[in-house]
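Excluded from the complex is one protein chain; the other protein chains are retained at their positions.
Let's turn to subunit A:
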Amino acid sequence: MKLSRRTRAVAAVAGAASIALLATACSTNGSSGGSSDEKITLNVTTFGTMGLDDLYKSYEKANPNITIKATNIDTGGNALTDWKTKQAAGSGLPDVQAVEEGWLGQVMQVSDTFTDLSKYGAGDIKDRWVDWKLKQATDKDGRIIGYGTDIGPEGLCYNSKLFAAAGLPSDRDGVASLFGGKDATWDDFFKVGEQYKAATGKAFYDQSGFVWNAMVNQLPAGYYSKDGKIDVTSNDDLKKQWEKLSGGAAAGLSSGQTAWDWGKGKAFTDGSFATFMCPGWMLGVVKGQVETAGGDATSGWDFADVFPGGPANWGGSFLTVPTQSKHPKEAAALAAYLTTAKSQVAAFQAAGTFPSVTEAQSDSGVTGDSYLTKFFNNAPVGKILASRADGVVAQYKGPNDSVIQEQVFGPATQELDKGTDGTTAWNDALTTLKNLDLK
């Protein structure tokens, strides 16, 4: 019914964009040079739970001339829309903008609209981060446009009660070696899944989408070839992984859940599935889902130091300084502060985001007890994630990587969960990709 005048809204955005494009033509990043007594307000836009709120306060205390105005957007997807709209309009971006790894490819398309942090001391602190995180934030001209916050090394969440009921080992070390320990492969994963299915008749993982996501992220090349072109059809690795995944779905290992909904968490507590792909930030999600459904630490979820197919990373963010900022120097200083080892330990304790700074990864604040270790059966969450982060290789992500993930393989993995055979679903995915006509 007469709800939103979307057509007009889009038109208005387009209109605003044009005016703003004219306006920005004459904007420069001339900063005041930052005399310390000048009152400065810095706008910061983040999303999800990044655990930075307390750090803003302590930064304001240490720098009395700085006021931080923080905006937090509920999800990364909405933050992307927000950023894109303001980027297109050429105005309205904050001084510090958080960027997610998933849309880094789009950011890199317009990396010249972000301040090169090397001008503000990035060179002095670049050893902070694990090397691949820094590499991700460096554009093709060698400019460093973002400081890494968290990373998302993936481990395996599993339900120890369900494993025990199926006659499988249920302690963390036992589970890790069940999947093959350091040499865990996807074949091992699906084989254990079939054992579990045979013993209990239940599904093994929640849905195919997250498994596929992990499989793709591990490959040397994902949807884009290394020279920056979309290449799915001739990527044999992709096809091979797809066959494994569709084999698992055909064997009934997928519970076919709706991701990000999971029956409002019920699927985590009613035994629908026994394993779950867990990057660091997902641990908080699992806890939240279980609690929404009325469960708690006794629900049996645990976290094992193993991941099929080797190290994998999913997600993680960066703090950038758009060139629209009037105070790039101060904004860069704030971004640097928010990504020190100390700050990242604080953020981990507040939100469970695993640090990308090497020094923070081994800090006792990360490796020690936290509310997450209590929930996951006293699993040393921080230590396990540090071990899972070892050996991650950053894959090249093109501008439309997230669109392909969502619009091409999202539907295809859901088809697998509905019982479509692998070949049909793969061909459907290729047809969609062709129809979308992406670059």
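Here is the rule we use: a residue touches a chain if its C-beta (ideal position, glycine included) is under 8 Å from a C-beta of that chain, and two chains touch if they have at least 3 such contacts; residues count from 1.
Methods note: contacts and distances are computed from a predicted model.
Taking the options "Sugar ABC transporter permease", "Ferrous iron transport protein B", "Allophanate hydrolase" or "Cytochrome c oxidase subunit 3" in turn, only "Sugar ABC transporter permease" matches the UniProt protein name of the chain that is not displayed.
Set against the missing chain, the residues A:180, A:247 or A:263 yield one that touches it, A:263. Checked against the hidden chain, the listed residues A:96, A:366 or A:403 yield one contact partner: A:403. Among the residues A:88, A:125, A:165 or A:297, only A:88 touches the chain that is left out of the figure. The missing chain lies against subunit A, touching residues 1-8, 10-15, 17-18, 21, 77, 81, 84-85, 87-88, 106, 109-110, 209, 256-261, 263-264, 266-267, 400, 403, 406-407, 410-411, 414-415, 418, 435-438.
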